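Here the complex is missing a single protein chain, while all its other protein chains stay put.
Let's look at chain A:
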Amino acid sequence: MGLLSDPDVGSVKWVRVLKRVHGPVCFLCYVGALVWFVLLGHREFNNETYFSENALLPGLVTNEFNAEQTANQYFNELHSELQTNYEETDEMPVPWLVGMMSHIHLEVYTHNFTLRYPLGKGQVFKGTNVYGILRAPRTSSLEAIVVSVPYRSVGSHQKTTVAGIALMLAFAKFARPQKYWAKDIIFLVTQHDQLGMQAWLEAYHGLHSEAEPFHASLGSFWKPGTPKFTMDSFLPNIPFRGRGKKPLNPGTLKGRSGSIQAAILLEFSSPKIKYVEVKIEGLNGQLPNLDLVNLVHKLCQKSGIHHSFGKSYSWIRGRDSMDDWKNGFWTMFEMMVGQIDGVPDGNHGLFHRFGIEAVTLEGRDEMDPGGKVPRVNTLSRCNFYKLGIALESILRSLNNLLERFHQSYFFYMLASTHRFISIGQYMPSLCLLCVAMLIRALSLWVTTLQQDGDYNDKQTNKTNKKPSKHKLEKAKDSDSEEPGEQETKEVTKVKTPEKKKADINMSVLNIGVNYLLVHLIGYGVMNSPFMMAYYGSVYYMKPPEVSVYFGIISIAVLLIFITPFLPYLLRKGPISYEELSLVNILVLTELATVCLSVAMQNFSLGFAMAVIYTPLALMTSVHVRGSGKARACLQLLKRLVCLLVHPLVVLLVCMVAYSRHLVADESWLATLSRGSDAAMQAIMFSVVDSMLYGNWLFNLSTSILLPIWLIFWQILNIKVNAP
């Protein structure tokens, strides 16, 4: 097999074929990828779920849960407690919870945490979690299962979780005297939704407030005093990320148990729900092990509770395979849309990063936020007895676990409550997209090589016959070598392959510096929100979201104007065709690599990136000066498309579309302003999520996606002389 840098590469047959067909092939790959993706919803392309873990023994035990009365009693008591004492305030009824848990004879502890809001003036929020540990009576506390309910105050815009707390306490009361627990059970009520959960998890795993955020410090491997890279050491006067301190101070726990094997979160506002939605999406699109998801679905079914996942409802079966396909596709699609932003759809999402499998069971009524649910009125209402039985059988099954969940899939998508698509089935669609980009890069590479080879051949054969080309060659060489020397060498002897290679690569330094610079700009943008919020609040008295939003927009606009001139910073002459082609090849490779590696963890995000940016990547080509009016027009069009897929524009378009979806009957102007507001909120949330929880989305889009876009923009905006 010949080397790609072989000088004779142009004459090889596959190269000629590749050059001729790469356009259609790339297009076919793109279309093929989309078709494959749509097909994934079909029965033939996905599988029935099954249990891989033998130890679970799901649903073999007879249910003994008998605390329905107790649950009702707790429910009423907590309800009246909240009505009388906690109507106005955001506080959690800590004394009531502690009292009830101690009454059941659990080991009860409270846990305080503090959040110094990272943006703006640095407000401080405080919160308290309450947890009780049921110790396994006949074994040491080496392992634990968590049952948790996020506390939501009466005034909260979300549904309360009073029934969840009542159910949990009743279950605790039932479980306390049982002698078969092989793992501790931690009953946890958290405040401030995800914040409290994050604080509790960090405290449980011994992450200190002095440490960097989890994602930057490799978690518990960080020890105090370890030298680390911070921007502060270079620019001491500018406030970057709050002086290296984590915004969330998780505090310490007074009581611990063993390593947590699994967690079940309950969100029930009332026992009289219609069905249970099983939520699985975690931080950065991470998912719990498929075994746990199967377990929950199966045991809900066994306990006679209707359950659902997305648009797939247990009580609805498709009429025919076409129907199944449609439902499967939309369920999968909805799951992916939810995964793109990387924000967990419940507190379970924060467990995944600690290697703990977790799901949320959310009780739902006819009034579903996601739209109308078919035939929901025909369902019988649930009660505490059924819920308790489901919880009991889930926990007894988890109690049987011998090792962490590891048998089944971690990377999958669900097409319905009982069908899944494994990583081996969905990856090909993304691979096709990346292959299209790589084929494009390869064809550019061989074209560049061949043009260079042709040119050199011509030059050696008929020297000085084409002075214009010769001059061009000189100009090209001017950086590295003296033109005269070059000329004599070329005239006297036939070039060796190394020499030709040197010709192409001679300007690698310039390209490399430009490439690096653009990425550094991206890194700067990633770190800018803190500064923007700080100066915005100090000089303009604006809330952080406004200053961050407009700061980022202005930076983006500025970059659009500046970056095309960046490559000229370090050089005098014009940029050559080969240089720009090389940049194009590099950026194609980078984009393909980024999409693939992101998709390893969060397929939805990687796939969305690939779908949006592959067309841009495929149509971007180096514009040669003086190549006709039609070409110039085409180039203009390409620039327009490029602007349309700017990350910010994509965000704005998405948000406008989303607002349109939510409120359909509005004027377009109102929708636009609503979308803009939503985009502002989205940016703010992603910045804060990145600082508090280690969500990647903001970091990824500013430090990687933005530079890639900028380089495409550069390629489209620089004109070069014909080779």
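One rule holds in what follows: a residue touches a chain if its C-beta (ideal position, glycine included) is under 8 Å from a C-beta of that chain, and two chains touch if they have at least 3 such contacts; residues count from 1.
Here is the rule we use: contacts and distances are computed from a predicted model.
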*Chain excluded from display, named as in UniProt, from "Transcription factor bhlh79", "GPI-anchor transamidase", "Peroxin-7" or "DNA excision repair protein ERCC-8"*: "GPI-anchor transamidase"
*Among the options A:18, A:39, A:55 or A:611, which residue touches the chain absent from this view?*
A:55
*Of the residues listed, A:182, A:513 or A:632, which one is in contact with the missing chain?*
A:182
*Which residue of A:129, A:327, A:399 or A:416 touches the chain not shown here*: A:399
*asked:* Among A:82, A:119, A:136 or A:532, exactly one should touch the missing chain; which is it?
replied: A:136
_For chain A, the residues touching the chain missing from this view_ = 54-55, 57, 60-62, 136-139, 178-182, 396, 399-400, 402
